[in-house]
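For this view, one protein chain was removed and the others were kept in their places.
Chain lettering (A, B and C) follows the sequence in which the chains are written, and residue indices restart at 1 in each chain.
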């Protein structure tokens, strides 16, 4: 199927990285769409956890917020938020944490806190929420992001959550035992960290994307893998599933009183 | 009403110390009987909490164990045990903690751990259970005990739970902000700590009890208040309530399969 | 304790200017009606504690009632930024505010420690993150058994916590169900607890024993406000007004539009209007 948007490709590529064995800590937006597409296609037994305390949810529409009612109604169990962060996240029970980013560097360090100086910010962003501990407590971290030079930068303004720091064994040196960012999926490509330096390297270009397009939308000098692949285009099933999900979601979210 | 046993007098005297405003952490045995007699007579709105996590229970029979099913069935809420000890006890929400004792000294320090040396005990008793933190976290502590020289001793073998230590301001010196033991009710008398020394002093003798009877069954030299009173005998309502409760309890507990 | 009184009285009797106050509700059960009452009474110089400040604090901050905000995610959930809070931080409008910023894990642990009567919470957090550099309330302790350095933060102990719940019974016990968030912890951590509820029922007979119930003696005041969580929702009563969250993004983007909206929808309104707002949800 060739008629798809870059955002659709990004979401579907992310969904393919998930399996039925995964326990995912899901953020709102592209991660939520990717996780639910995976659940509705090749990974029906995947466990989705939202930080509102809903464990094992199977929403029919994507939640607008992290705590929409349907998450609770379809969950195996809904626990208090302190328990969520203590037993489930800190307890090491989550295999995959999904994060988005306002700014990211080549080592997967993420800023969602401020643009500019912390105390005199140019733009005050929402902040970390669950991200600082998601980044260190989940087995591994998948990041999704639309490429742009202002968001993929040489140096982020604030370490909201730690990726591979300065690269290499920086995580181990800080006593962090989890893998950190192992996958970066953008609207143009799939990136994986170099095994040694931990610098994110493009391993697969989405259909129709060139190396130049990736470089032009990235603020650092991009490394490409020797055996660079092309990301398979979305299947009809994947695309239909995603679009149906988005359509159901759109209808549901417009349904409020003020609409 | 004059036909009653010393144990009945002890239980009823303890029940009278409780009010509808109290939130009690209840142990099994005499404390449980006293709390429920209070609930069924003059203190209908008293809140009874058992360490099994049952908050605001109103059992029809006395539980044999701290976690009998009826405690849960009649409770306002049943919480997990870690929450019980963290939010409810340590959180400072309990006004009265009831403790029993294998050994007690004149300052209300209690031993329920060992007779003899800890590492080579003559008798290994059950141990503290909730007592160490009940003693320090409840607003005040009521102790019930049948008098005997082997249990009311000059020096206890082990500080399972701290009362007034060496007396005086010992609690404050340890940074404990609660009142500690404020009432000792035995089968012979009611005792209260001296305001300054904190030594337990007899303030009321039960009907028919002499000073000599109290001294003969106590291992330390007993102090008596100047204005020593006589404990009012149980009323018909009190005694009937207690006996009915005990009777219902006896029938219920004999009902197991092995009986 | 647990006495049922009108919301304006509950707010007046329990919240004073200068207090530290938490309004909690994790997306679900956010006590908007109580927040509007605070705004109407103009109670100011508040230290606002909340994991996700959300519309409810965007409104208080925009009205100039906050001097400090302790938080972990300053967004309009699922929509975007909090524009009145940004204006205060970036431009000092309508007044400057101090911010104490944490992660969600830290905030949840701080409430838990408050409920547990502890002075601080200990958790594994902030590893490699920059927040400890800008928040002096983030310290550490060493595990005496393993030598691991763990994050330590002060417990939350608000003067007042406001929450919204499904119902109370006539004794004043309060039931919270669905996404329960940090409300139990926030309530038990506070000196005074004010709860708005959808309704009062005679008793809780037949309720499952393990649900989240705040016994009446832990609650200071209860006010019945039907729809009192709107545009948030109450599980079992009405759905989230997602469109109102989207609308807020526009209202809050403009200072004058905001002022007019607050005048029309808060300052000249009463708690009774919430019942109207949830019709059809």
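Definition applied: contacts are C-beta pairs under 8 Å (C-beta built on N, C-alpha and C of every residue); 3 or more make two chains touch, one makes a residue touch a chain.
These figures come from a predicted structure and were not determined experimentally.
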Shown chains touched by the chain that is not drawn here: A, B, C
Contacting the left-out chain in the complete assembly, out of B:23, B:72 or B:190: B:72
Absent-chain contact - pick from B:58, B:148 or B:176: B:176
Option touching the unshown chain, where B:8, B:22 or B:51 are the choices: B:51
Contact partner of the left-out chain, one of C:122, C:201, C:253 or C:273: C:122
Touch list for chain A against the chain that is not drawn: 23, 47, 55-56, 72-73, 75-79, 86-87, 90-93, 137
Hidden partner interface residues of chain B, rising order: 28-29, 51-54, 63-69, 71-72, 78-82, 84-86, 89-90, 113, 118-119, 121-133, 135-137, 158-162, 165, 170-171, 174-176, 252-259
Touching residues (missing chain, whole complex) on chain C: 116-120, 122-124, 137, 139-146, 148, 150, 152, 154, 177-178, 180, 208-212
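Throughout what follows, only the chains that are shown with their structure count from here on.
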For chain B paired with chain C, centre-to-centre distance based on mean C-alpha positions, whole Å: 40
Whole-Å gap between the CA centroids of chain A and chain C: 28
Inter-centroid spacing, chain B versus chain A (mean Cα positions, whole Å): 57
For chain B, residues that touch 2 or more chains besides their own: none
Interface hub residues of chain C, defined as touching at least two other chains: 112, 184-185, 212
